[in-house]
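Showing just some of the chains, left in place.
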Amino acid sequence: MYYEFLEDIAQTNGLRNVNSAVKVLLGLGCILISVSSNSFIAPLFISISLSLIIILLAKINPGLYLKLLSVPLGFALTSIIVILFLRNSGEVIFSLPVLNTFILTITSGSINESVLVLSRLSGGMCSLYFLALTTPMTEMFLLAKKIHVPDVFIDLSMIIYRFIFVLIEEAGQIYSAQTMRLGYGNFKESINTFGMMAGSLFINSWNKGENLINAMETRCYDGKFAMLEETPDFSISNLLLVIIFLTAVFTISYLTSEISFLGDVLS
Amino acid sequence: MSTILELKNIKYKYPNGPEALKGINFRIDKGEKIAIVGANGAGKSTLLLMLNGMLKPDSGDILFTGEIFRYDRKNLRELRRKVGFVFQNPDTQIIAPTVYQDVAFGPVNLGYSDDKVRSSVKEALSYVGMSGFERRPPHQLSGGEKKRVAMAGILAMNPDILVFDEPTSALDPAGSEDVMELLDEMHISGKTIIISTHDVELAYPWADRVVLMQGGRVLTEGTPDDVFHNKSLVKSAKLSIPVLLELYESLIERGMESSKRLPKSVLDFVHLLERDLYEDLKIKYGKIHLIDADNIEVGNISQYITKNRISSIGAMGSKAKLMAEIEKIELDFTYGVIDKCLLKAMNKKDSLIITNGGMIKRVNERVKCFNEESKRNVEIIEFKKE
Amino acid sequence: MHIMEGFLPSPWWQIWWILALPCLVYGLYKLKKLLDENRELLPLLGVAGGFIFVLSALKLPSVTGSCSHPTGTALSAITFGPWITCVIGFIVLLFQSLFLAHGGITTLGANVMSMAIIGPVAGYFVYKALDKINFNFFASIFIAAFICDIVTYCITSLELALAFPATSGGFLPSLAAYLGVFAVTQIPLAIIEGLVFVVIFKYIIIL
């Protein structure tokens, strides 16, 4: 149970010092183009180019990145089955009678749509990974402040952020201690052991909350939180590059909007 | 001595972290007292977590009773039963709602019968001197008490090897002494003990073998004398030299004659200075009285003390201390008892040690050894039932 | 159960965002009012949020491939009420998508609706109702947590089915299909969460 958060990787990535607004623009831009694309080509292009950026420029370990790409796989495969069998149009490619009551069919239309949804998912996830792996949350708080997200939301997020890491470490230690004493043996014990860990963590959290009140009071808390200083290295050329890239992707998406995987036009 | 656990060229890197172990070779023999010393971040805790399979090395082999260890469920259970691990912070280890339930956690998971669970818990709690605390919630205990409960939780599983990560951290002097004495007791009863610490004052007099770590590597290992005598290595491990050793070396530098054995305690030091400086002094020494707590009835100790005009009293072990408490005897020494009594003897004063079991033998051995080395003759008088 | 980034097409992701936003805004308004009265609540809520994230990030025993689960938000709903939970849940889900790649940005609206609003609210009301009729405490806890999970899973299936209705028969067959494929993991998960929840409360009450 040693947790690896993308945030920790982001803190040391190769694009750490690029202005965060530019990175967020690229990430969100790609997500939006990807999700509104009518063809699988633009999302696929986004997947490939952002993956290259993540590996080559942000210098994320390729093995680790591959592992990350498998995270959404379970969800993607189960959800795509429904589309594959229920969104039928065009010619039938495969059919399977079930218990003589109904027939499961896959058609060219459903394959086209499945491929499109999968490619959007892939484009979307790669963009999300780009955001998560290159732009630490600590920098995003400043961005949120700049676009006037309400203070109470940012302040609360910052405290939550801080305590996620304090508590996850504690949870890891409790889990180790339980494992060493052979907890999590059978199902019943597992439930019990896990519940005890969660309960203990809850009580510890409560105590930490009360300590935090004290810590803030000793430092004259008056309802204000400091924000991080701006990164000095905002560069126009980076911004221009991102705008050019997004325009190119958008153009690809527009030009290829009629193309589908098996060549049929979607009905 | 047979080797129980052996690490061969172990390497380990935390995911997305630095390389924590860079090729460790390390061996644990039965019955040893090993201190792994190093600064924070030297890799001590990572090494300890290898010993009971909580971390799996990236490369290298772990040999458990001579065979290469395989990380399957059955083997892991076996290893964890044999190698007990006491965490630095008891708060993450003892989380059950009551002391009893916490100590019973391991035995229940081992599948012991109800009777055996009950007896294991009882025995473990009495061992650490926490009988009577069964129904208390752990969060109401003091830091030292929590540490003892954590130890009981591991002892109840009856492991052969006990691993302690920073056993005295956050404890005050009295608490630390209690814990260190418990470690000694466990050692005497046949357990192999491994501690990790950055407290050199603690490791120096305690350990049989010291392993000095720095940056994921073992810099050197050997007897405490050998390791701490190598000043530049200790310094490169970002540790300090034990203060008595520092004083000794300053004196050597100033021309004092060096001695075979380095001074580990105030007694050693006094003895060293005397050898050097007061060589011709002839003094009559005090005696050390020794009472076996298993062999005397409650009530008779005070009587013995009055009769024999004893000036200082020390007790070793939970049973002896308990008896002293019952008889309302105020104890002068509860830690480093033998050495302190020897010091008293050199000052012509009689003292009494109350203890039991294997520690009786230990007192005799220590005094004999002291007499031989210093060519003195401090006498032990063992209490005999009439 | 999170919907991954890119899975929901337009206009559905926008619709769920539009539905979730007013809840968030109202939650923030309530929160601000609460904090104006008592500023000491902010650190407590912050730590509670951290706890909820951590609880949902821990892998439940015996369930393979389960990612996050909504137990934490149900706990929050019972402790702080649904509106505050909506704000905390929103932040936690945002962090989950960015720290663990569970969920996404466009799908955040849909995930917030199912996991931080409707699920916890259902759990909350079930708990309140059972509490009112003096139902056995631990049984109520189990049922509330179970319902919270099941409702979350139903809403997620509903969101997916609305986005991808079956060509023949429309919405209902699709809903049935989604409920079907996710039942394999989600129903055992709901039972386990109910049990874990009971243990947690037993633990908290004993202490």
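Order of writing sets the labels: A, B and C. Residues in every chain begin at 1.
The criterion applied here is as follows: contacts are C-beta pairs under 8 Å (C-beta built on N, C-alpha and C of every residue); 3 or more make two chains touch, one makes a residue touch a chain.
All figures in this text were calculated on a predicted structure; none of them were measured in a lab.
Chain composition of the whole complex (per this structure file, using the shown labels): A x1, B x2, C x1.
Everything below uses one rule, namely that only the chains that are shown with their structure count from here on.
If each chain is drawn as a node and touching chains are joined, the picture has every node linked to every other.
Each chain's centre was taken as the mean of its CA atoms, and the one lying most distant from chain A is B. Ranked by number of C-beta pairs in contact, the top chain pair is A-C. Centre-to-centre separation between chain A and chain C, using Cα means, comes to 18 Å. The distance from the centre of chain B to the centre of chain C, with each centre set as the mean of the Cα atoms, comes to 50 Å. Annotation for chain B: residues touching 2 or more other chains are 139. Listed for chain C are residues 203, 207, each touching two or more other chains. Chain C meets chain B in the complex at residues 203, 206-207. Per the touch definition, chain A reaches chain C in the complex via residues 1, 3, 5-7, 28, 31-32, 34-36, 43, 68, 71-72, 74-76, 78-79, 81-83, 85-89, 109, 117, 120-125, 127-129, 131-132, 137, 150, 152-153, 155-164, 166-168, 171, 175, 184, 187, 190-203, 205-206, 208-210, 212-213, 216, 221, 223. Against chain A, the residues of chain C that register as touching in their complex are 1-10, 13, 28, 31-32, 35, 39-40, 42-51, 53-55, 57-62, 65, 67, 75, 87-88, 91-92, 94-95, 97-102, 104-106, 160, 164-168, 173-174, 177-178, 181-182, 192, 195-204, 207.
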